[in-house]
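I'd like to ask some things about the structure below.
For this depiction, one protein chain was excluded, whereas all remaining protein chains were kept in their positions.
Labels A, B and C are assigned to the chains in the order they are written; within every chain, residues are numbered from 1.
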Amino acid sequence: MPVPDQDSLVSVLQHKIGTVGNILPGQLGKATIQIESALNRKVIQILLENDDGACIIALTGLDLGEKIGLMYHIRTKGLVVTVKTEVSKEDPKIATITDIIPGANFHEREAADLLGVVFEGHPNLSRLVLPEDWPKDLYPLRKDAKLEGVSSKLADSQCNTQPEVKMQQSQTDSRLVNIIVGPQHPALLEPEKFSLKVDGETVMDVEPRIGYVHRGVEKAAEQRTYLQDVYLIERICGICNSCHALTFVGAVEKILKTEVPDRARYIRTIILELNRLHSHLLVLGHAGLEIGYETLFQYMWRDREPIMDLTELLTGNRVISSSMTIGGVRRDLKEEDVPKIKTQLAILRKKMDFYQNLYRNERSLKMRTQNVGILSKDDAIKLCVVGPVARASGVLTDVRKDEPYAAYGEIPFKIITRTEGDTFARLIVRLDEIDESINIIEYTLDNMPSGPYRVRVPRIVVAGEAVNRVEAPRGELFHYVKSNGTAYPERVKVRTPTFANIPAFLKTAIGGSIADVPANFVSLDPCFSCTDR
Amino acid sequence: MKSLTMWARLKSPWVLHFNSGACNGCDIEVVALLTPRYDVERFGIKLEPSPRHADVLLTTGVVTRQCAERLKRIYDQMPEPKFVVAIGACACSGGVFKGNYTVLGGVDKVVPVNAYIPGCPPKPEAIIDGVVKLLSSLESSKPEAKTSASA
Amino acid sequence: MARKLTVSPMIKRVFSHLFTKPATCKYPFVKAEVPDDFRGKQVFDISLCVSCGLCSRDCPAKAIEMVEVDGKRRPLFHLDLCVFCYQCAESCPRNAIKSSVFFELAVIDKSTLVIKPESSLQNVSGAQ
Partner (left out) sequence: MIKRVIDFWLFFRVLVFPGFTFILFFTLFCDWVERKIEARMQNRVGPAVAGPAGILQPLADLIKLLSKEEIVPTNAKKRFFRITPVLAFSIMVFAICFLPIDGSSAISSSGFAGDLIFVMALVTIANFLLFVSGWASSNPYGAIGASRVLTQFLGYDIPLFLLALTPAFLAGNLALSVIALSQYKFIPFIILTPWAFVLFIITLQAELEKDPFDIPHAESEVVGGLETEYGGGRLAFLHLTRDVQIVLGAALVVTFFLGGPYGPVFFGFPEFWYSLWFVLKVLGVVVLTEYITCLFARLRIDQVLTANWRILLPLSIVSLALTIAMVTWVYPLVI
């Protein structure tokens, strides 16, 4: 996808939106458009007409004293365009855009939950992230929110001895049975609740209730220094933790305009690709567990252990690598480790032939995954899904190619896409991406530059704001960081890939049979600690 | 007869895993225990689907407000000789997220905990070491003193 | 529909595993080999410490508390809070906090997880 040069996009925006709001090219991605809050629908409509592949990346809300700032970050032609508006704090009302871009549904519900902005016309503005018994008018992300007294009260809702499943007739239609897949479920690693309305075998409606793993990371990030924030942000998700660290660190480096040495960029690429390898192997094995293929789960996770050992060798911990820091990497890549990495990757590459053969020939596996949860290409674009879920439906989106970071600009690799868009395609895309990642690591190891791997960085960050995107194993990960000249960030916004992919599961599950729900669900590679933050 | 049931309890500790708000770093290490490299089935440990079947509750993650009541309910549903192992810094004390508005802190604020395994995340061997230490502490202490664990 | 009869490779692989050695490391009976720069329990050397408090200020989990020990302020490590990121070792000007590969830290009662400064001198030797 040819990256348009800055002027053509900005000139198009100037021509179409010039009269309505002023355009600041180069700020917050390709360009920032400041407009009145009433014009948000019109501007986004214009952006959509300009590029039908446009979709919303994130909706950042921040407390500006007496006003609440809202920023729609839109991705057109692979680049970020930010639409900035402001809403007064007394009656924070703005028109919804879910009818134009259905993918914005969750983003608006979260902004309503945490900042108290009311989106008129939004189909269902209920609680998304905060617990049910959270006091009504207390919005945590506002600066003046008093949060001390709340956290100690232990909510004691009705406590019956039944395991967490209620099977009751739904009020609307007697035939519909309401099955709740409760927070504690052996097959799901994390707590989240889906209440499925089932008519016989087909699923009529899925109502997700997330927020069980909401630890308030964005609020906590405002109370810690930038150095401590790297470790906090990294622990949003255990599986893709180096991606979170790099996105945050990259955003701060954009504000500080520090020049990261080449060797650090190459080491970061290796650590990210190792992370992608272990995450993809994990989900392919977990898919085996969900569809009852115990042997595949055991083999996949056995072959994943050498990758964890490599991460441990390079960074000192199997899972949370803690290797990124503002200005470079914390540890150098020792010369005697390079041959170890190469031998392990060669072994893994040989083993992947077996899995490629298995996934394409095992009859019972194909029966469980083919034509399950089909997501068409334009649905994928309308719902703004990212990563392997989008690539399996034929949408060509990969941050490593659209806006190269770390050393991806200098490394030749290809994006893997398929067209079927069903569970089988999503698993195969991940399977092929493993081979691609091995090539990337080997290429990076071969032409690893020498020189420093870290640059000194001041503790006080100059005032400014920046956005940064990284291609995490599950998809495009987006961070927005605003600094106010002190050692503590003003606002950190994190939009994780699973947050964008859940609407895809809701759309594909409805109409399918209930027996398909586990296979469809795991092909999404959901990570709820990412989604809830 | 008493030593026979004690031998049986030590040799087949069935495990239930509940994540009450973790970054799933510890959860993938707990699931990695079942895989060929660590294979806790050597010690008779089986991952059980329902609280009714389990003896040891492996909890990971900082207890969020929403999960606190679920954790309490699951602990109540487990039949009597039951133990709780807190895995990872978050479960032991809240770790990096301590003090946030939806975080209650460690698991011991909701259920009595018998063994703590620090680490972020602890290596699978450290989790096995924790379970082995828990089992050997049962062996030494008298059977009836084991469930009145330090709150 | 005449589909080419695809034989799943699993048939051969599963059968062959009956005769291959299981890929299990016999952990508690065999010591686990760990790379030498693994981030295990940190070791504090009280002689190098100049009680500047940088470590407790930079700790992301606020797991280091400065306590009075015979007149001087020394860091007290809460291992249940600690996330073993070694930021303290990095920001200590005198390198008084060193790394060790000791990871079997499971305990039954929580109070043993608080490492007091003066006792940390003995456990420098008794750490492994």
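Annotations for the structure displayed:
Note that a contact is a pair of C-beta atoms (placed from the backbone, for glycine too) under 8 Å apart; a residue touches a chain by one contact, two chains touch by 3 or more.
Since we're looking at a predicted model, the values are computed, not measured.
Hidden chain, full complex: it touches shown chains A, B, C. If you put the hidden chain back, the residue from A:278, A:368 or A:533 that touches it is A:368. Contact with the omitted chain, checked across A:26, A:135 or A:292, is made by A:292. Note that of A:185, A:265 or A:507, the residue touching the chain absent from this view is A:185. The omitted chain makes contact with subunit C at the following residues, 8, 10-11, 14-15, 17-18, 20, 22-24. Summarising the interface, subunit B meets the missing chain with residues 4-5, 7-9, 11-12, 35-36, 39, 41-44, 48-50, 52-53, 55, 77, 79-81.
The missing chain lies against subunit A, touching residues 161-163, 165-167, 179, 185-187, 201, 288-296, 298-299, 302, 362, 364-365, 367-368, 513-518.
Convention: only the chains that are shown with their structure count from here on.
Counting only residues that touch two or more partner chains, subunit C has 23, 34, 60-61, 83-85.
Of all residues in subunit A, those that touch two or more other chains are 231-232, 235, 302, 317, 320.
Only residues 130-134, 140, 147, 150-152, 154-157, 159, 161, 163-164, 183-184, 186, 189-191, 211-217, 219-220, 231-232, 235-239, 241, 282, 297-298, 301-302, 305, 308, 317-320, 527-529 of subunit A touch subunit B when the two sit together in their complex.
Here subunit B touches subunit A in the complex through residues 18-29, 31-32, 34-37, 47-52, 61-62, 64-70, 72-74, 76-77, 95-97, 99-104, 110, 120-121, 123, going by the rule given at the top. Per the touch definition, subunit C reaches subunit A in the complex via residues 6-10, 13-14, 23, 34-35, 37-39, 58-61, 83-87, 90, 99.
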